[in-house]
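Every protein chain but one is kept in place in this view of the complex.
After this line comes chain A, so read on.
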């Protein structure tokens, strides 16, 4: 079970959170300007890397705020936590 550092509440156990998939996938400003293929890529396609992954989590049983997490998908280690809108930090070694 992961231990996740909520940027507002501190360290809490995984069941308090809710997963939101890949981070930094911005909703297109004008969806009507996109081709079918580009729109489908936005809706359906996500990265699935082995290693460092930036993903969204929501502290749904706590402050209910969304934030970003850098997590290693191999070791499941949470490497960094940062707020929505912030640039991802360098993944620590």
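Some points to look at:
FYI, a contact is a pair of C-beta atoms (placed from the backbone, for glycine too) under 8 Å apart; a residue touches a chain by one contact, two chains touch by 3 or more; residues count from 1.
Note that in this section contacts and distances are computed from a predicted model.
Comparing "Peptide ABC transporter permease", "Sarcosine oxidase subunit alpha", "Septum site-determining protein MinD" or "ATP synthase protein I" against the UniProt entry of the hidden chain yields the protein name "Sarcosine oxidase subunit alpha".
When you scan A:32, A:48 or A:87 for touch with the missing chain, the hit is A:32.
Residues of chain A in touch with the missing chain: 1-3, 13, 18, 20, 26-27, 30-32, 34, 36, 39-40, 42-44, 56, 58, 60, 64-66, 75-78, 84-85.
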